[in-house]
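Everything below concerns the one structure shown next.
One protein chain is absent from this view; the other protein chains keep their places.
Chains here go by letter, A, B and C, matching the order in which they are written, and residues are numbered from 1 within each.
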Amino acid sequence: MKRALKLGIAALLAACGSMPAVEHHFASEADLLEIQAVLKRDLRVRGSATLARLDADAVQQACNLNGNAPPEPLVKTLEAQQMAAINFPAGSLIGDWKRGESIAQSGRGMQWNDGPKDVAGGSCYNCHQLAPQEASYGTLGPSLLGFGKLRGNSAETQKYAYGRIYNSKAYNLCSQMPRLGHSGTLDEQQIKDLVALLLDPDSPVNK
Amino acid sequence: MAEPMKIRATLKGDLADVRVLMVHPMETGQRKDTAGNLAPTHFIQEMSVRLNGKSVIEGQISQAVSRNPVFSFRLKGVKAGDKIEIAWLDNLGERSQADVAIA
Amino acid sequence: MRAPILFLLLISLANGGFAQDVKKEIEKYQQMVADSSPVELFELQGEILWAKRQGPNNASLEQCDLGLGAGVLKGAYAQLPRWFKDADRVMDLEARLLHCMGTLQGRSREEASKRVFGNEDQPSEMEYLSAFVASQSRGAAMAPGQAHAKERAAYALGQKLFFFRAGPWDFSCASCHGEEGKRIRMQELPVLSSPAAARPVVATWPAYRVSNSQFKTMQWRINDCFRQMRMPEPAYTSDLTIAIATYLTVNGKGEPYRGPGTKR
Partner (left out) sequence: MNLLRRNTIQFAAALAATLLVPLRAFAAWNKEAFQAKTAADALKGLGVGASAESRDIVIEAPQIAENGAVVPVEITSNVPNTKSIAVVIDKNPFPLTAKFDFGEGALPYVKVNVKMGESSFVRVFAEAGGRFHTASKEIKVTIGGCGG
């Protein structure tokens, strides 16, 4: 009876789309090692994309092994580790929203065809709606239109936005969003500029 | 080997739908090629469609027609066995022509 | 140059109904583009190359066995990837063509695969050949091999690779192709693990891409996803790429082939 109720709730949640069904594709760590070995065998270094990029990280390991839904204690531990590794700069985290907008537009960075002189972007519009003027936005992530209007721009909110861009996994361990600071894609100033795009009252995101 | 041009004609009653595919870069003069150099302006300017040797359509086009041009036309009073010829001439004086018999 | 895009109308009429209209109009665009595609030119050139004698043996590819016997083209592409006894390996179209360039024409793998991804100024031999061979399966139901143990192993490996998150951005194929109704910018993303979404995809690749006037193969498609996932580059026709192609094609099996397609 209790079990039936639980299943019923799970089905309801799944139907609402708020809780995607957990799918497990890897039975064991040995399984993960096998796939990693295939990647290392069949992928080749090109440009900045070296094989060292395939070294597994504890977060990837936990998410892969548990269908992106690891047990709660593990999630807490790993999220705390990720959070501790964020370098929060002192002072205001709000940079220049105009520069932030062009960083959000750019999909460059970390690809094997990006030259050493190419400045990386955040690929933000690939997945998120931001400024209303840009109608060509993706929907893999939530809409961020009105982000600052909704939340204000207190020091706490700045820190949240900065941290979320720097390392989304510190907030949601198996988030699909890249860890843009942690991975070395964006630097401190670029992330501040993106924070400005999200929080500055003058930013088109908040108009 | 001449560059391929493909003509396809389908007959419905005495109406023929004619589709022609041409191989041409249709360079506007503003595109950088893969080596990073500005590709010189190079595009088809004139084309002509003939039915059994008689001109039925004369076309003039600009560099704003897409690369590897595809055109569709409609001819009337056509019967199986009729011959359709299509020819083009570009701004560098190059030409191509092809023909097809309607099946 | 990628200019930011303004849909002035979209802004002034930002409501669900209009978004639906936008989607419908983009579908109409895609349909019209497909109807007036120059893709046949690539098929034509591929046919010429198929019969062209070249390599140390001065031989054509006409006797290439694509799985249905030497020289049988009709419907052969629809049954790839499949296991080949002579190579004891699961091969996709490009792997098999490379194999035949070696066995029939006497060409080295290195020479034959030196330039497999072309550009708009100079398409590659592999692109032309892929266009021609695939066109010979139009109308045939996609039926990749799944009888042999190695074919089933390729599928299983492809499935795992599809969901395996790795690289500096923690991406797997499923990061983008895992959830219904999502898109990158304006590009709709098929959920390739689902037959309903995989079927039209496998039925239309390889394909001509109008945005850059290039013909693209399935090996290229997989290669470019790895680039965008910020991973190192897959070796051409490696087991990894063929496993992913097998997973994708088996998911889309049953769909009549109607390519080579035309994409935005």
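Note that contacts are C-beta pairs under 8 Å (C-beta built on N, C-alpha and C of every residue); 3 or more make two chains touch, one makes a residue touch a chain.
Just so it is clear, the structure is predicted and the values come from calculations on it, not from any experiment.
Engineer: Can you work out which residue in C:Ile184, C:Ala198 or C:Leu248 touches the chain that's missing from view?
Structural biologist: Looking across C:Ile184, C:Ala198 or C:Leu248, the contact with the absent chain belongs to C:Ile184.
Engineer: Among C:Gln45, C:Ser60, C:Gln136 or C:Ser172, choose the residue that contacts the chain missing from this document, as touch is defined above.
Structural biologist: C:Gln45
Engineer: Residues on subunit B that touch the omitted chain in the whole complex?
Structural biologist: So the residues of subunit B touching the unseen chain are 1-4, 15, 23-26, 28, 30, 45-46, 48-49, 51, 54-78, 87, 89, 94-97.
Engineer: Need a quick check: the contact residues on subunit C for the chain that isn't drawn.
Structural biologist: Given the touch definition above, subunit C has residues 2, 5, 7, 9, 22, 25-26, 28-30, 32-33, 35-36, 41-42, 45, 48-49, 120-123, 125, 128, 183-187, 210-213, 224-225, 228, 264 touching the missing chain.
Basically, only the chains that are shown with their structure count from here on.
Engineer: Can you check how far apart subunit A and subunit C are, centre to centre, with Cα atoms defining each centre and the answer in Å?
Structural biologist: Using C-alpha averages as centres, the distance is 29 Å.
Engineer: Using mean CA coordinates as chain centres, what's the gap between subunit A and subunit B in Å?
Structural biologist: 50
Engineer: By the touch rule stated above, which residues of subunit C touch at least two different other chains?
Structural biologist: Expected reply: no residues.
Engineer: Using the touch rule from the top, collect the residues of subunit A that touch subunit C in their complex.
Structural biologist: So the residues of subunit A touching subunit C come out as 20, 23, 25-26, 31-32, 34-36, 38-39, 41-46, 49-51, 53-54, 56-57, 59-60, 63-64, 105, 110-113, 125-127, 132-140, 169, 176, 178-179, 183-185.
Engineer: Quick one: which bits of subunit C touch subunit B in the complex? Just the residue numbers, please.
Structural biologist: Subunit C residues touching subunit B: 36-38, 40-41, 44-45, 48, 119-122, 210, 213.
Engineer: Residues of subunit C touching subunit A in their complex?
Structural biologist: 2, 4-7, 10-11, 14, 157, 159-161, 163-171, 175-176, 179, 181-187, 189, 226-228, 230-235, 238-241, 243
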